[in-house]
Every structure is written in structure tokens, then in C-alpha cells.
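Note that this complex is displayed minus one protein chain, with the remaining chains in position.
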Amino acid sequence: MSSVAKHLADLGIVLPVPVAPIANYVPFVRTGHVLTISGQISLGADGLMAGKLGGGVSIEDGQKAARQCALNVIAQIQAAVGNLDNVVRIVRLGGFINCTPDFVDAPKVMNGASDLMVEVFGDKGRHARSTIGVAALPANASVEVEATVEIA
Amino acid sequence: MSSVAKHLADLGIVLPVPVAPIANYVPFVRTGHVLTISGQISLGADGLMAGKLGGGVSIEDGQKAARQCALNVIAQIQAAVGNLDNVVRIVRLGGFINCTPDFVDAPKVMNGASDLMVEVFGDKGRHARSTIGVAALPANASVEVEATVEIA
Partner (left out) sequence: MSSVAKHLADLGIVLPVPVAPIANYVPFVRTGHVLTISGQISLGADGLMAGKLGGGVSIEDGQKAARQCALNVIAQIQAAVGNLDNVVRIVRLGGFINCTPDFVDAPKVMNGASDLMVEVFGDKGRHARSTIGVAALPANASVEVEATVEIA
């Protein structure tokens, strides 16, 4: 068992089955040592976490949605590289928060994704990040997260 | 005639003249084998495809707008590398859909861009993708698409 896989087991985290794209694109592309992961929405075992921050969805629920997106990102990384020990660095996360125009706490929501990355990968999980509040997301998902990853 | 150019001709696709940036930036930058294409809006031979999805613009018209953005992306790639056979892989498309807050079908709209990439480049056109619904776009364009491309 790889070191990260063991760490995931110790944390009690079971990765979801990677979500298949619902259109004419792929979940990830490798270019040299850079892995680009398609935007992952907040779709979990219990269904889609949907709705707008500032419009009925609490910050706590938004954080859970962001964490779910990050789990989906990690599942795609594993599908791409096989062994998560091949992750050299989580380079960047792009966080898209589905929210009302008066919502100002997008970073707090996105922390649900960032914290998971550091929890799972340690210092290799510390990433650059851009977080924005968007008018709408696919299927009304609460959060979408895309990623750039350096791999061995 | 290059292989992709011949394929374009077979498909009856005539690339538009690359759109010049309207400000102090450039349409593309090459860094090693990675080509970064600036966001291209839905400006075609018949003018700008404008307006919001969910606010008067149909999904079908949105798909045409996304396809036009992708045509503009390919025109910029050709301007950058000369011969489209130098495209190794369309790595990533970023799709920005100008829409109302209740619009949930951004992926369907963005398929207009993704489908064109696969139509033109085959398996090399299969890309990672992030699609979001945005509050506003330059000049009220319906769609904007940015791209990352691996080149020989």
C-alpha cells in the first residue's frame, strides 16, 4: 500500500468513484509532468450538493461541498497516475462558488477543499489558489473545483 | 496541405481571421511546448453573438456561440504555430457562459466548443474542461473560451 493510500485509510477517507464527464471531454490530461484535472462539481455518494451560498446554503454546507469536490479531484488524480505517491505537488486549485451577488465569504467555503488537500498530502498539498463567486454552476452544484498537479 | 488543414477543408470549415486583442495584451503566449490562448469571445463573421443564456438566448444558440469561440481559438493556434499538425494535444478549455443565476445547463452550451475540438483534432482534441456560469462577459458576449494547448 502506498504511503498516501495508507494515510487516506488512517484518516478514514474512502475515495469516490471518479465521476465520468457528461460530455465530449475527458476528466484529466497529462502533459509532461503536469496533470490538468477538469472542474469537479460537488457530487457525492448522497447525491448532488446543490444551491447557492447566500441563498439558502450555509457556509458549513458549502465547505462540505468544496471538500467533496476535492475528494473527486483526488479520485481523478488516482485514476490518472495510479499511485498517489506520484503526486509531487498540488500546484493550483481553482474554486468556483455558486452564490448570490452579496456573498463575500467564498474563501471560507473554498477552505473545505484546501484543508483536505493538506490533510491528505501534507506540505505537497499546499497549493496556489484562486476563488471566485459565480452566477451559476452546472446542475446548480454549490461548488466546482479544478486542479493543476505536478506528478513524478 | 497539412493533415488537419485538409480535414478542415473536408469538413467545410473555414477558420476566421484571428481576432486582435482590444487592449494591452496578446492573443497567445508560447512557453516551451505549452501554448496559452487568451479568452476568445463569440464574435463571428455575422457579428457578435450576445446576450445571456436563461435570458433570451436558447441553448442551441449558446452552442453556436461556443462553437464560434472554439473556431476563434483554433484560428489563434494556427496563427501561433503555423501548421495545425503541430498540435500535440488540446490540454484544457475554460468555458465561461454568460447566464442568469438560475441557468443550470452550462455544460450543454460548452459542448458546442468541445465537440468542434474533437471534430477537428480527433483524439488529440479530447481535453480537460472547466465550465462555469458568469455574471457578465466582455461586450455582453454569450460565451468566452480560453485554451491551453500542447504543441510540438
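Order as written gives the chain letters A and B; numbering starts at 1 within each chain.
The rule is simple: a contact is a pair of C-beta atoms (placed from the backbone, for glycine too) under 8 Å apart; a residue touches a chain by one contact, two chains touch by 3 or more.
Everything quoted here is computed from the prediction, not taken from an experiment.
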Omitted-chain contact residue, chosen from B:22, B:45 or B:152: B:22
For chain A, residues in touch with the removed chain: 33-34, 54, 89, 91-93, 97, 99-108, 110-111, 114-115, 117-118, 126-135, 148, 150
Contacts of chain B with the absent chain, listed as residue ranges: 21-29, 31-32, 36-39, 52, 94, 96, 100-101, 134-140, 144, 146
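Here, only the chains that are shown with their structure count from here on.
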Approximate Å spacing (C-alpha centroids) for the pair chain A, chain B: 25
